[in-house]
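Note that this complex is displayed minus one protein chain, with the remaining chains in position.
As written, the chains take the letters A and B, and residue 1 is the first residue of each chain.
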Amino acid sequence: MRDILIFCALTVTVVLIAIWSLSAGAVSIPWYVIGNTLFDIEGPKQEFIVFHSRLPRTLLALLTGGALALSGVTVQALLRNPLASPKIIGINSGAALAVCLLVLVLPSAGLKWLPVAALSGGLLAAALVTGSADFGRFSSGRLALIGIAVGFLCDAGVDFILATSADAQFSAPLIWLTGSLWARGWTHVQLVWPWLVILASFVLVLSFRVDLIQFGDSTATSLGVAVRPLRLILMGLAAALAAISVSVVGVLGFVGLMAPHMARSIIGGTHSRIMPCAVLIGMGLVTLADATGRAIAPPIEVSAGIVTALFGAPFFVFIMIQSGKRSQV
Amino acid sequence: MNARHRLPFQAGAISVLAFGVCILSVYGSLMTGGRSDIRLSDLFAASTNGAVILDIRLPRTLVAACLGVNLGLSGLILQALTRNPLSSPSILGINQGAALGLTIGVIFPSVGALVGLMPLAAIGALVAGFMTFSIAGVFTGRIVSLRLILGGVAVGAFASAMVRFSFTLEDDLARQVLRWTLGNISDVRWHHVQSLFVWSLGGTVATLAMAHRLNLMALGEAQASGLGADPRLTLMIGALMSACLTGTAVFVAGPIAFAGLVVPHMCRFCLGPDHRILVPATALGGACLLMAADAASKWLTSPVELPVGVVVAMIGAPYFLYQTLFSKGAI
Partner (left out) sequence: MLFRPKTFSSLAAGLMALLPFSVGAAEITHELGVTDVPDAPQRVIALEFSFVDALAALGVSPVGIADDKKRQRIVAEYTAVIGDDWQSVGTRKTPSLEVIASLQPDLIIADKTRHSGVYDTLSQIAPTIVLDSLGGTYPDAIEQTLVIGDALGLKDKAAERVAEHEAVMAELIAKIGNESHGVNAQFGVTNATGLWLHSPLSYNGSLLEKFGFSSSMTPQEGEVYETNYVPTTLEQLSVVDPDLLILGKYADPAFTDGWAGEALYDSLKAVEASNVYTVNAHKWSRMRGLLAAEMTANDVLEILTEFSGKQ
């Protein structure tokens, strides 16, 4: 009963945030105009702003927020560590390096291929990390460390490129680096939604198996779970979810770190409960961050990534210190 | 420490090698730069060339050496205290915190003018370090290794996300932030040497005096208290020293990543775990690494210079990856 109430409350909150997101922005538009535009009713409309800017941005925020949160829960479960996140397996930094290389090789003409570069860079880094951790004796600690090292290596490459190149040509990719939904539209939504929905449903179907893997390798094996293939599949799904999201909205890393914590502290229990809850929280967080970034200092756009970092950081540290007092992971 | 610990290399060979590397990096750092007409003999010439080498190149080389000493020792202390071979200012988010402090100063000039850019960097470093250690559970009494590293990475990521925000603002601001936060010593002068040298020298002496305590600490806290040295005192003095050494380095050059990680590692690999040997070795090794990186930063993309921090990161990051892939000791 309590669970149902929590889920209802979360869903209502996400819907309310999404609706507010449609009205928030540099140009204030009365509600009836938004309604007219959305439902094609006769009367004054704001076709571009509501329909081609705010609506796709809101949808994209919901999609990527949910995907990043789900990816975060999965990675944390696989590494059995509440401080893990998609960033830990190198996705963000790999994507960032690929984008910088793209701009270096194909200045400005290559910007169209930015999502492709980001996707392949992120997946490549994740594959490299998971592959080398799987090769030899596996331990979640080793996987995390390799991921951090690959991340630092890619970051060093990004810094090198930024330091040696003319700064002006990097203004567009730099904005992507901060995690922004600026100028995202229907093309981006259409590009990612089928993939995100399919991958997310796979993960949700596998959620009960995630619980088993959390007991530890030996326990899981004795329960008849083929640990290694399951781990690789889940890792692949989590990496794909995060990399696809990052490819369109940029480095929005903290959602994958924070949403799982919030979910755990709100609902707790098995992953079949935590995962949907985290998805809803992730959706709400990114949508709220994007809408706030648009509305806070118009006409200047503040990146959603910054808003999440700014409000998320103190909250995250607080949760971590609290949980540190309770348990030692 | 085990007195019969077998060194992988002969002491004599190591000293010769170290001496050679040291001379080479000093020479490289002094002889590279914007002008190609500078000779070592100009050091004693009362000409423009003499001014170049005396006013610009010599202080720069010395600053690089001092930075190497500070960062290397700071990493060595942190690694002994946390008994974690990966502890270093960049992994624990301290560097990124310093960068965030600088960025705040650049974006809000009024704050920057009021507090000063460098104090802001020090505050940022302190806050970030404090957060990382809180996450790691330092207040509950014991530090969990992996939690320390992951907490540091998370804190670092938060800080660098906010640093990157400045990229969306003006070109001029973005340029300044990039220049400050990548570790830059291209415009240091003698007064920078003065403010650094005292700390490097004092730091080396003080760390050397602490070497025995560090040895006990690296063995394990429980044993340390059994052997008569209060681990909490060591922890406090060590943390303070490490913060001062990193802080003064950031103060002059901005954050330079990985020097604190690579140098103690290499020294431990060659010379074994005794801190009485490690402290001078790390100081020397750090100085050599930074001077060599300084030479490379002037030479690699000549005539345009690279920030020295970028060069160190290009050396340090692959080493870190190699270390995590092939190290025997699990975390």
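Just so we're on the same page, a residue touches a chain if its C-beta (ideal position, glycine included) is under 8 Å from a C-beta of that chain, and two chains touch if they have at least 3 such contacts.
As the structure is a computational prediction, the values presented were derived from the model and not from experiment.
**Student:** In the complete assembly, which of A:W20, A:W193 or A:F215 touches the absent chain?
**Tutor:** A:W193
**Student:** Where the complex has a chain not shown, which of A:L101, A:A172 or A:L204 is the residue touching it?
**Tutor:** A:A172
**Student:** Going by the contact rule already stated, which one of A:S21, A:S53 or A:S323 would touch the omitted chain in the full complex?
**Tutor:** A:S53
**Student:** For the chain left out of this view, which of B:A18, B:M31 or B:V52 touches it?
**Tutor:** B:V52
**Student:** Footprint of the hidden chain on subunit A, which residues?
**Tutor:** Against the left-out chain, subunit A lists 25-27, 38, 40, 46-49, 51-55, 59, 108-109, 111-112, 114, 165-169, 171-172, 175, 180, 182-183, 185-187, 193, 294, 298-301.
**Student:** Which residues does subunit B use to touch the chain missing from this display?
**Tutor:** 33-36, 48, 51-52, 55-57, 106, 168-170, 172, 175-176, 179-180, 186-187, 189, 302-305
Here is the rule we use: only the chains that are shown with their structure count from here on.
**Student:** Counting in whole Å, what is the centre-to-centre distance of subunit A and subunit B, each centre being its mean C-alpha position?
**Tutor:** For subunit A versus subunit B, the centre distance works out to 33 Å.
**Student:** Please output the residues of subunit B touching subunit A within their complex, sorted ascending.
**Tutor:** Per the touch definition, subunit B meets subunit A at residues 86, 90-91, 131, 134-137, 139-140, 142, 144, 146-147, 149-151, 153-155, 157-158, 161-162, 164-165, 167-168, 171, 174-175, 178, 182, 257-258, 301, 304, 306-307, 309-310, 313-314, 316-318, 320-321, 323-325, 330-331.
**Student:** Can you name the residues of subunit A that touch subunit B in the complex?
**Tutor:** Counting only subunit A, the residues touching subunit B are 81, 83-85, 87-88, 132, 139, 141-142, 144-146, 148-153, 155-157, 159-160, 162-164, 167-168, 171, 174-175, 177-180, 251, 253-254, 257, 301-303, 305-306, 309-310, 312-313, 316-317, 320-321, 324-325, 328-329.
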